[in-house]
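Written below as structure tokens is the structure these notes are about.
For this view, one protein chain was removed and the others were kept in their places.
Per-chain numbering from 1; labels A and B assigned in written order.
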Amino acid sequence: MKRSLTLAMLLALSLAPAARAANEADYKAAYAAAETASKEAAGMRNQWTVTVSALAAAKKAGDGGDFDRAIAAAKEAEALAKASTFQATSEKEAWKAMEIR
Amino acid sequence: MASSIRVRATSNGDITEVQTLIQHPMDTGLVKDAKGELIPAHYIQELKFECNGKDVFVANWGTAVSKDPYVKFSFKGAKKGDDLKISWTDNKGGSDTITAKIA
Partner (left out) sequence: MKARIALLLGSLGAALVAFAFASPRVVAADKVDPVTDAKAFQNFFFQKFPDVKHEDFVNGPYSMNEDMKRQWREKEEFPPYEFALDAGKEMFATPFKNGKTYADCFPNGGIGIRQTYPYFDEKEGKVVTLELALNRCREANGEAPYSYVKDEMASLTAYMAFTSRGKPMDIRIPDDPRALEAFENGKRYFYTRRGQLNFSCASCHVQSPGQRIRAEILAPALGILNAMPIYRSEWSGMGTTSRRFVTCNSQTRAVPLEPQAEEYRDVEYFLSYVANGLPISGPGARP
């Protein structure tokens, strides 16, 4: 599972627009997507601290006008949030494997 | 409020063993609080143990000593029932004193 998480994160990061400079609309869209994903994780009571800080970093960079950095951080936050919801979903059954019987 | 000093002094033949626990924040002046403001330095500067009017242990401390410091040492020349006076003063002018009987 760990490997697939890393791959998913790399994939999400590599999809960030590289050719042109990012603008505010791109940032807003990326931030909104990340926020939705992180809210879903929080709703499952499985938020990660790193998601929260990546989201905060995105907001800070976006407010400062550095949209390239803001989008990168937002994408990272989104990938982390999705990884945490994946974890919460798979653990619904997987926890039993750890149980002492 | 109870005393900030806990002490246990036991005599074993010629040697008296002393254990002390002192309640004190020992702030270094380098740490920030939750609001990000520096906590001003507040630490014990002098700690003194006197027995029968004689200093048996004097420490000049700085900020490097931990919060709620613990001291253990032993000395010669006291007997059961003697008074052991412990006192400290800190950099803000605070102080405390206690007198314990050697058991």
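Please note the rule applied: a residue touches a chain if its C-beta (ideal position, glycine included) is under 8 Å from a C-beta of that chain, and two chains touch if they have at least 3 such contacts.
Only a predicted model underlies this, so the values are computations on that prediction, with no experimental measurement involved.
Here the chain not displayed is in touch, across the complete complex, with A, B. Across B:Leu21, B:Ala41 or B:Ile98, the residue that sits in touch with the chain not pictured is B:Leu21. Within the complete assembly, residues 1-2, 42, 45-50, 52, 80, 83-84, 87-88, 91, 93-101 of chain A touch the chain that is not shown. Residues 2, 6, 8, 19, 21, 23, 66-68, 70 of chain B touch the missing chain (whole complex, contact as defined above).
Operating definition for what follows: only the chains that are shown with their structure count from here on.
Chain centres here are Cα means. That of chain A falls 52 Å from that of chain B.
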